[in-house]
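Only one protein chain is missing from this complex, and each of the others stays in its spot.
Residue numbering begins at 1 within each chain, and the chains themselves are lettered A, B, C, D and E in the order written.
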Amino acid sequence: MFMHNKNLMYTVRVSEPDPRLASLMLEQFGGPQGELAAALRYFTQGLADEDPGRKDMLIDIATEELSHLEIIGSIVAMLTKGVKGKLAEGAEEAAELYGDIAKGNGSHTLAVLYGGGPALTNSAGQLWNAGYIDSIGEPTADLRSNIAAESRAKIIYERLINLTPDPGVKDALTFLMTREVAHQKMFEKALYSIENNFPPGKLPGNPEYTDKYYNMSQGAGDARGPWNQGEQWEFVEVKSNQGPVNGGDGNPSVKLAAAEMAAINQTAARTKSRTDVNPLTGADLGAGPGAGKMTKAAK
Amino acid sequence: MFMHNKNLMYTVRVSEPDPRLASLMLEQFGGPQGELAAALRYFTQGLADEDPGRKDMLIDIATEELSHLEIIGSIVAMLTKGVKGKLAEGAEEAAELYGDIAKGNGSHTLAVLYGGGPALTNSAGQLWNAGYIDSIGEPTADLRSNIAAESRAKIIYERLINLTPDPGVKDALTFLMTREVAHQKMFEKALYSIENNFPPGKLPGNPEYTDKYYNMSQGAGDARGPWNQGEQWEFVEVKSNQGPVNGGDGNPSVKLAAAEMAAINQTAARTKSRTDVNPLTGADLGAGPGAGKMTKAAK
Amino acid sequence: MFMHNKNLMYTVRVSEPDPRLASLMLEQFGGPQGELAAALRYFTQGLADEDPGRKDMLIDIATEELSHLEIIGSIVAMLTKGVKGKLAEGAEEAAELYGDIAKGNGSHTLAVLYGGGPALTNSAGQLWNAGYIDSIGEPTADLRSNIAAESRAKIIYERLINLTPDPGVKDALTFLMTREVAHQKMFEKALYSIENNFPPGKLPGNPEYTDKYYNMSQGAGDARGPWNQGEQWEFVEVKSNQGPVNGGDGNPSVKLAAAEMAAINQTAARTKSRTDVNPLTGADLGAGPGAGKMTKAAK
Amino acid sequence: MFMHNKNLMYTVRVSEPDPRLASLMLEQFGGPQGELAAALRYFTQGLADEDPGRKDMLIDIATEELSHLEIIGSIVAMLTKGVKGKLAEGAEEAAELYGDIAKGNGSHTLAVLYGGGPALTNSAGQLWNAGYIDSIGEPTADLRSNIAAESRAKIIYERLINLTPDPGVKDALTFLMTREVAHQKMFEKALYSIENNFPPGKLPGNPEYTDKYYNMSQGAGDARGPWNQGEQWEFVEVKSNQGPVNGGDGNPSVKLAAAEMAAINQTAARTKSRTDVNPLTGADLGAGPGAGKMTKAAK
Amino acid sequence: MFMHNKNLMYTVRVSEPDPRLASLMLEQFGGPQGELAAALRYFTQGLADEDPGRKDMLIDIATEELSHLEIIGSIVAMLTKGVKGKLAEGAEEAAELYGDIAKGNGSHTLAVLYGGGPALTNSAGQLWNAGYIDSIGEPTADLRSNIAAESRAKIIYERLINLTPDPGVKDALTFLMTREVAHQKMFEKALYSIENNFPPGKLPGNPEYTDKYYNMSQGAGDARGPWNQGEQWEFVEVKSNQGPVNGGDGNPSVKLAAAEMAAINQTAARTKSRTDVNPLTGADLGAGPGAGKMTKAAK
Partner (left out) sequence: MFMHNKNLMYTVRVSEPDPRLASLMLEQFGGPQGELAAALRYFTQGLADEDPGRKDMLIDIATEELSHLEIIGSIVAMLTKGVKGKLAEGAEEAAELYGDIAKGNGSHTLAVLYGGGPALTNSAGQLWNAGYIDSIGEPTADLRSNIAAESRAKIIYERLINLTPDPGVKDALTFLMTREVAHQKMFEKALYSIENNFPPGKLPGNPEYTDKYYNMSQGAGDARGPWNQGEQWEFVEVKSNQGPVNGGDGNPSVKLAAAEMAAINQTAARTKSRTDVNPLTGADLGAGPGAGKMTKAAK
């Protein structure tokens, strides 16, 4: 059961309204690396996890992320508070009001205002969608996803800090950024306390293909590094006329029943593109001066 | 520049058509952990990476993933080939044809057929969207995202293998699964060959908040583990009436200009919900037998 | 700040696993009328509301909806628990396992499993998106939206109850349904405690058009009722050749600068479809036996 | 059957082209509260409604909303007409043309132009999607949804009017806003002419939970009002260590078959995070100066 | 202005309810090739077209497509009418009701019912979105898009006819299919009555690249046909080590200012992946038995 304490987890002091900055902040409210995505990621994992310690950690962090969502949403609400009243009350001439909202910028600012309070969009107005959540219910994969998600969120906060002149906002963003670092460390500990966590899951791979590095991109710029040299790797130069790595004719095959074969052959015949003709085409019709291709006026 | 060799990277031998199995396979064609997402993830990162070795690796793997996309798409095309001709040619009675397509199942099968060849959807018919791609252009985050993505893809292949009775499909899926393991190893090598890759990015966090574990979910089931105990952690029992971690009054604040203040106050007054009344509501109107609330017939 | 109590708000007792039923339940986990949508709807409104009493109510209810999200998500986790382990461990033959998962049904079941634990999709696998949230930051509109949302959620729970044989699940669904009724009543009270809440917002309409009912759909079936008869209404029979309700020529107009006019005229001339010809078309080319339209074999 | 009369329902007179204003107007063309959403909302409800009077009203209003869609679309077409020809004809130098289009603003303007005529997006370029439509086929819910939708649309028009300096556009917007008020009144009459419309649907709730207000958000700011006090309510102070409202142990439960239990236990064992160790992690590897963790150059 | 005539454009006689068939029909109600997409495609083009004859035709056809949308929606409403009442009234035991709805199938059927009347989704439950509309405001492109859209819609109707045993539904589908053919012919006439409609638009291409066919996919299966042989084509065998077609070094370049260069170099240095080391990685940590990598129990 969730509960709520009316105190923010972190007291936020915004210097003055700025709808442009508000739009930027939406990136961490309704953006792919934002706090909503984080909270839902850990919450949905926690609901189904069979390990009691990990489940506890996932819900702890999900709950903290909800508290962060409240912080970033409150920052947005403060930054738009100045213009929100003016718009609702028609307190200025239209042209002046438009200028106040846009502050020389564009749609994302307006999205904030048209969405009322903080909107569940990224900084460009793109609606949040659950495709941002990549939980799949296998801890050795999900914990790696969480580690990655915290890394990305840390970087987005870092960029927002670099772009924010308001010291109060910058201070709150630094808190939020720092917590992403702490969460990453937690997920790392949880992952590596699973023995034999690599490869993830249960099935071993086919040893014939585990250690091969296929050089698929060729030409000046080909490089070697620890990812394709050393004892763990066999470096394979793929040739332009190479056959399949498992041999065979390189074509997909399937065995069809007679009726299936008959039907598909009928389709093939009906839609065959002849290679022995040079047909007049719509483009040919449209390209010329049109002489002769248009008959007299229709009636 | 991309080029194409008409051989599949891996020769695929499907036993017989099965639209149900085809639908399952779509998970790795147009699903979030599928080959299209993988290819585009590495390709977009590679385009902007400043490190020549890593850029080379990213494009090598992106190209291999495109070749995998072709393999999984070819499997889908083989599995639907039997019913495709029948549908196009109307080769059976409607009821029988419907049964052939659905095989006792549902919409995802039909999605395959309505989309023609392999459709860029997941196994439930959800359209692929670029929200599945989480590249942000910082290698210490993107490489972790790639490691996680390969982990997830490995698990999805493992599940598909567990669900596939066709030995030819199972063989190809095992190849694809194995390569995800190899790719994960490559990205790990690339990440750890960056010195000081943790925390990702450049800004340090606020040391006051880096090592704290906040126990936000409380009650029977609270657990300790390496993610919240030991020298790296300070365990903080959050209390239900706790104030903000940085002190202050726990409320967000912003300094408004006088005109802004006037406008927002006007809004607040206009939309105030009075707490000193008990208004009759629409629900009250709708709940009763309606006596007295309906006037005579309107004209 | 959010906190979490490890007890569910309502103890859930599921009789036995049933992935088909799990899929249905997803409608209220990640569907448009589900608990996530509800929680985020009230939470985003609460963040920006200027009225302290209403803000308190919005956050109270948002928090309760999060607790409901946990309940419905736990139901899904219980219903899929039986097959989840089998799939992860490959504990059965592929064909048998497929049957266990699908239980004679289709994609939505599999979506549950491929998503791991409870997925943020509706019962048909459609990803949740923030377009489901319709908050706009004006209480006289938002409270009406909330009233409507609770009505819809109540009905969806009612349908799920009608479709659920499991008594433990039915009991929990009844609790959740009942709370939607209670929430609707709360929002009604809050709306009607705003004086002059209709029309919503501040601007009055143009009195000339407020009371007109335009009969736009005509023929047998035309009906009268309190929505278009009585003292509040003027019933206007729209005629098939009627001009605009405000007079004028019925065409949109704009005054262009000379350069703008010149450019648009150039476009119009360049792309003019001549009405005085009967051109040979691509369809004409494609319709016939093709004789004469195909030249000899190209080389 | 729909028919069309070449007159607009309301003659629109735009003063001069303004792509920035055009972008704003898109909010009511392809935005969530716009005319397309309104028309489709009532049309889909009307198709399935069993009540002849209400069905007639729904189609009347749906048809009027289509006519409004034409009005707002024509406004957009007029506002972009100036720059459209210049862009198509390359009538200016690139830099000047870019300035003409953007008018100091951003992407939403360009979206208008790249989409050709009026695009089915909101003012920030977000594609319209059917998730905006919340019809569920139960009149006591759908009519409330319609009332709410009209309220929201009224407010968006009010904001657009406040932001529009062009008197001709302002006049047309006022007409459109006024009609939303009239439509809301119609839907209210239709709802309240259903006897016993609350609670919506058929099933009664569990009386034990109908009248309780759970105080889930606590601390300074807790408030009382008609939504949680008075004879209709029991106010419940939720405690931080409270058990479930229905008693029980607060945990979800399900009865698994033996094979199911064996499989899930195997999963749990395989993925257990040990709590008795402090593992070296990837973050640990990445955090230090790296001394000793990198072996000599690989070959 | 749109108007509505209560007669359907085509009288529909459905034999008996069948929710499975209803789901299939949704493909042309809310699917990508369906009637809504068609109507909006032509309507948005018509609003902005400068040619009076073509504009008239576009609105004529858009209006007819709306009338088709009503037909297909009415078919869906009839096919679901049987089960809709049962579900709303709880008229059967849950298990029996579930069977009635699903008819041995899956989610798409349920989507119909959960969405109430006809839902704006395709047959797999995917929400309609405006990305299905490809109007760009240039007639020589848009008319080709319309020709293609009518072709696709014709085929989908053909497949639905092949799958439909109900003679009344089949009859209505045949009408709808036939009209797509008629519409395609209309758009063809309109396109080819524009002189010089190829290439579309105004700018000529670079003649050096207009007639070249690049053979990018090589190996057994390479074929020649009128699309790459004959006088209109120069066939270019792309080589695996080929340089750019315009010469140059094959790398993208840009001239940076000094400060820009300094910053990007700093980024490159900070995130460099060293190629001269073989770092221990997270995968290495996770792969082994873990001996030595886990310290004693943390406290």
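Methods note: a contact is a pair of C-beta atoms (placed from the backbone, for glycine too) under 8 Å apart; a residue touches a chain by one contact, two chains touch by 3 or more.
From a predicted model like this one, the values you see are computed outputs, not experimental measurements.
J.: In the intact complex, which of the depicted chains does the undisplayed chain touch?
T.: Visible chains that the missing one touches: A, B, C, D, E.
J.: Touch as defined at the start, partner being the missing chain; which of A:Thr80, A:Ser123, A:Thr140 or A:Asn246 qualifies?
T.: A:Ser123
J.: Have a look at E:Phe29, E:Tyr98, E:Tyr114 or E:Tyr132 and name the one touching the chain we're not showing.
T.: The single option touching the absent chain is E:Tyr132.
J.: Per the definition of touch given earlier, which of D:Glu27, D:Glu65, D:Glu188 or D:Glu260 contacts the omitted chain?
T.: D:Glu188
J.: Kindly state which of the options B:Ala48, B:Ala95, B:Ala220 or B:Ala269 is in contact with the chain not pictured.
T.: B:Ala48
J.: So that we can see where the missing chain sits, which residues of chain D does it touch?
T.: Residue positions of chain D that touch the missing chain: 1-7, 50-51, 53-54, 87-88, 90, 93-95, 97-98, 101-102, 104-108, 110-111, 113-114, 121, 124-127, 138-140, 147, 184-185, 188-195, 202, 225-226, 229-231.
J.: I need the residue numbers on chain C that touch the omitted chain, in ascending order.
T.: 140, 191-199, 218-220, 223-226, 230, 240-241, 250, 273-275, 277-279, 282-283, 285-290, 293-294
J.: Considering the entire assembly, which residues of chain B contact the chain that has been omitted?
T.: Its contact residues with the unshown chain are 1-9, 30, 36, 40, 43-45, 47-49, 56, 59-60, 62-63, 66-67, 69-70, 73-74, 76-77, 80, 84, 88-90, 114-121, 127-131, 133, 135-138, 142, 201-203, 274, 276-282, 285, 290, 293-298.
Assume only the chains that are shown with their structure count from here on.
J.: Hop across touching chains from chain B and tell me the fewest hops that reach chain D.
T.: The distance in steps between these two chains is 1.
J.: When the CA atoms of chain B are placed over those of chain C, what is the turn angle between 0 and 180 degrees, to the nearest 5?
T.: The C-alpha superposition of chain B onto chain C needs 120 degrees.
J.: How would the chain B/chain E interface be labelled, same or different, where same requires over half of its residue numbers to be shared?
T.: Chain B vs chain E: different; shared/all numbers falls short of half.
J.: Per the centroid of Cα atoms for each chain, what is the distance between chain A and chain E, given in Å?
T.: Chain centres of chain A and chain E, defined by C-alpha means, are spaced 21 Å apart.
J.: Could you pull out the residues of chain C that touch at least 2 other chains?
T.: 1-9, 53-54, 56, 59-60, 63, 67, 74, 77, 84, 88-90, 104-108, 114, 121, 124-127, 129, 131, 136, 138, 140, 147, 156, 158, 161, 184-185, 189-190, 193, 201-203, 216-217, 221-222, 225-226, 240, 242, 244, 264, 267, 270, 274, 277-282, 298
J.: If you connect every pair of chains that touch, what shape comes out? Choose line, ring, star, complete or other.
T.: complete
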